[in-house]
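Quick notes on the structure that follows.
Removed from the display is one protein chain of the complex; every other protein chain stays in position.
Presenting chain A:
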Amino acid sequence: MTVVVAALIVLLSILPMLRLIQEIFAPGGTLSTAAISAGLTNATTWVATGNTLVVGFFGTALAVILGTSVALLVTLTDVRGRSAFVLCYVMPLMIAPQVTALAWLQLFGPASPLLKMLGIAPPLGSRNPLYSPEGIILLLGVQYGPLVFLLVRAGLRKLPRELVEAARASGAGWFTVLRTIVLPLMTPSVVAAAALAFVSCVGNFGIPAFLGIPANYLVLPTLIYQRLAGGGPAVLGDAAFLSVLIGLIAMAGILAQEMMSRRRDYRISSTSLAAEPYELGKWRVPVQVVMWCLIVLILVLPLFGLLLSSLVPGYGIPLTAATATLDNYRFVLFEYGAARRAFLNSFALSLSAAAFAVLVAIPVAYLVAWSGKKWVKYLNLAVELPYALPGVVLAIASLLMFLKPIPFTGIQIYNTVWIILYAYLARFLVLALRPTISGYHQIDRALEEAARVAGASLFTRMRTIIFPLVAPAALAGGLLIFMTALSELTVSALLWSSGSETIGVLMFSFEQGGDSNYASAISAITVAITFVLMLLANLLAAHLPSGVLPWRD
């Protein structure tokens, strides 16, 4: 089993990265720095890198400020309606970035049905204020604030109440405790969250694609997309260089985090109850009002805008009871051939990726959680890599690997749906692996050992003891994969070809062609599916380690 697992992971994680590096240093098999110097001397490279860093930094800053404040309020104070709020606040994380982008565009644009209803829409033809770096930063902050929130909240929950109480007994008021005890102790969580948000921001494709391309504000992922769309496989070397550049920027973020968290000792050794919530007293109601306003602003209004524009018959037509129509839905669901194909493709891809990941995660997690061998740690790292690095990197690596037919077999998967499947498998495996590992950690190993003593072989133990016990966690992971892959855009935007469109690609091309209403209809459908899946996953919740379903409080 071990050998099979290792081979699989080499194929999915290590090989593509090696192939990418080879392309940079030795394109065509001979060592050369031509690709690097060509990339370095191109001015657009530098402009896009600058832009990437700008939106990366400010997007991260916004996400950290939002996510940390919300985490502090939700965890440390006595605000009410906590689980409902957490569910709503984490929602944007479950929605694909390009859907978020589209929803906000529909909300603020001159054609916005909502603004038109209110009679405050800017004149048709004026520029949408979100087509700007500020717009990109805002949406990145909204999209990844919940990511920061989840990590900081997990950290806060481990804060022993005695540390807070000792400070209060020393005479410190609440604000002082926050400033001198809570926030310093949360530095590791905040820094880790910031690093994760940074990697996500610089690697994000959906938001800068929808908001930046119309303003001709390119970041590295969108630059790669444009190059490839314009030049095809001929410019792959170029794209490879750019994707390694993003990879490096992302890794720099992770390294910076490592260095910062080494500087001081923040280890909290004792375990204890969580701190008593701070009583907001007369501030409770205002704080709750502000928090729910935030939800209305970042979730309800955009989704409402999305829904409204999916009901509008055409661009710029005001929405009234008379004009509202379901035609857009009918068109994308039943009439447009490519759309039907895209739905089929995306469903099949997500389903296979999820099923495959669940099946692989159970034995891999077994090794990671229980074998205790050193090389297994690297195995785990290798699985994390394709997800930790921006999706563009993996997409380009897959292109490079499969541009030519697979050696010895002559099978050509380039320009088919299979190459997308390969990339999904590599990228999302970790989403099933993580919950499964924590599922294993919750199981008493003696259960398996008892079966072993009883004479059961590894395979029998897997089937009869282990699978039933970790299955809920692995399935929840599979569900997360399904949700993520269903409206995925970053990878498929670079790998699709006619016939292998995905829902994400379809949305993108509708929006680029000016058919926002169709794009909105598709987005509304995916959001609805996501909701339903979240509800389904909640049914599993009782059997899951805590933290597997991010939106559950």
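Following the convention adopted for this analysis, contacts are C-beta pairs under 8 Å (C-beta built on N, C-alpha and C of every residue); 3 or more make two chains touch, one makes a residue touch a chain; residues count from 1.
Operating definition for what follows: contacts and distances are computed from a predicted model.
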{"item": "\"Methyl-accepting chemotaxis protein (MCP) signaling protein\", \"Iron(III) transport system ATP-binding protein\", \"ABC transporter permease\" or \"Xanthine dehydrogenase family protein subunit M\" - which is the UniProt name of the missing chain", "value": "\"Iron(III) transport system ATP-binding protein\""}
{"item": "Selected from A:R168, A:R340 or A:H441 as touching the chain missing from the view", "value": "A:R168"}
{"item": "Sole contact to the chain not displayed, among A:L156, A:I181, A:A451 or A:I465", "value": "A:I181"}
{"item": "Absent-chain interface as seen on chain A, which is shown", "value": "160, 162-163, 165-173, 176, 180-181, 184-185, 187, 264-270, 272, 276"}
